[in-house]
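The complex appears here without one of its protein chains, the remainder shown in place.
Which chain is which? They are A and B, in the order written, and residues in each are numbered from 1.
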Amino acid sequence: MGTITEIALVLLKGIKVTLIVLVFSIILSTLIALIAGLSRSSSNLLLNKFTGFYVEIFRGTSLIVQLFWFSYALPGLFNIHLGSDIWAGVLAISLNYGAYMSEIVRGSIAAVAPGQTEASVALNMSKFQRMRHVILPQAVRMMLPEYGNYLIQILKATSLVSLIGLMDILYYGDIYRSTHLSDAPIVYILVLVFYFILALPLIAFTRKMESVSKKGVAQA
Amino acid sequence: MTWSWEVFFEVIPIIFKGMWITVGLTIVCYLFAAIFGFFWLFMDRIPFKPANWLFKWIAEFIRSTPPLVQLFFIYYAWPMVPVIGVSLNPFSAAVLGLGIHFSTYLSEVYRSGIESVEKGQWEAATALNLSTSQKWFKVILPQAIPPTIPMLGNYLIIMFKEVPLASTIGVVAMLHLANDYGAQYYKYVEPLTVVAIFFLILSYPSALLIKKLEDKYNRRFDKKYVTES
Partner (left out) sequence: MGEPIAKYRDVHKSFGEVEVLKGIDLDIGSAEKVALIGPSGSGKTTIIRLLMTLENPTMGTIEVNGKNLWHMESKNGLVPANEKYLREVRGDIGMVFQHFNLFPHMTILENCMTAPINVKKESKESARKRSLEMLEKVGLADKVDLYPNQLSGGQKQRVAMARALVMRPKIMLFDEVTSALDPELVGEVLEVIRDIAEEGEMAMVLVTHEMDFALDIADRVLFLNDGVIEADGPPSEIIENPKSERLKDFLSRFTSSNGNHA
């Protein structure tokens, strides 16, 4: 029987990979969501349709399938090697959640009251200025709580990278469990607790944003 | 390794067999989650504050930790738990694991439905001297349920896309078959692409349907309608 501390120390070895995948996925998926959300709000039909296609493909299939696809299929098919599997994991998670989150970007932009656009036209702002100074600042406030929820989803999704061999928290848990079968309950409870501790700041962020988001916004 | 149409067409029927398991598992998991979702609601109504608080955090814990780990816990760890531990086959473990995970989301949907009914409706029902069950069945639920239908539909689709997690504990559905084929012939591209296509074929039209429902209920239950009536 291993002690709780012994197991925790083993799991701790995986926290670096989990955090790397988490942080890079958050950055990349946020960028993708903003770009795709703005494209889908644009009046340029080609850009709009093309982004729509990307969003539907990635929302329509499953993240775990995409992850395997990026990790096994992509290198073979196009001879693209992402260098390390970390990038396959980050890319799959970011493209998947970028697609989901682009919908909240689009939805929030659409939810800003039309009077706001009219007032900025009356003040002679350009399309870009309207977006930059009036619409986006309000849309961002509106999307923050849901954004927080997606950050928690992304954290949960990082556990999938253990399936493509990345040595994250769950990976070390699985390894330990395979040699100490009877410790399985403690191992997985600890793994869950580790994830929950990582989730706590994200939960707090989401709660805070729920109160912030209602201020300073003219909703349609 | 290059793309081969021959392999592509060869794996379609193989993956297709797994599709029914995926769909079936989705439905069973969903029903389990839908029923278990009420559990959290009832726990919330126990007239004992510490119990409310405890269950709220248990639900939060389940919601914010990876379903994959929960699945492993139920499949690998539960049998090792002294006294109450039982061995489950992969299918039941998946139903339990994914079902409990998503029940914490569905209970939030139920809650939002109930909260969406204005306070005035309760007051009006009381003013008309309706009994508690009449209040719920004649006034509150007929208004609380319709707006949740699109959300419930969305969770069905989300769950459908989470079900392939079950392949990791050995449920032989689409993803599992694709990985088996890949391991056997060292051909991953085609089977994984076929799985992706199957997912798209099933989930995209469902998503469109949900969108339609959503528009319909938004029209019926938009804010104007509610305040004017």
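The definition used in the following text is that a residue touches a chain if its C-beta (ideal position, glycine included) is under 8 Å from a C-beta of that chain, and two chains touch if they have at least 3 such contacts.
Quick caveat: nothing in here was measured; it's all calculated off a predicted structure.
Every shown chain touched by the omitted chain in the complete complex is listed here: A.
Contact with the omitted chain, checked across A:4, A:121 or A:200, is made by A:121. Residues of subunit A that touch the chain left out of view are 113, 115-116, 118-119, 121-127, 129, 133-134, 137-138, 141, 215-218.
Just so it is clear, only the chains that are shown with their structure count from here on.
Separation between the centroids of subunit A and subunit B, computed from CA atoms only, is 20 Å.
On subunit A, the positions that touch subunit B within their shared complex are 56-57, 59-66, 68-69, 72-73, 76-77, 152, 155-160, 162-163, 170, 173-174, 177, 181-185, 187-189, 191-192, 195-196, 199, 202-203. The touching residues of subunit B, when paired with subunit A in their complex, are 1-3, 60-61, 63-70, 72-73, 76-78, 80-81, 85, 160-165, 167-168, 175, 178-179, 182, 188-189, 192-193, 195-196, 199-200, 203-204, 207.
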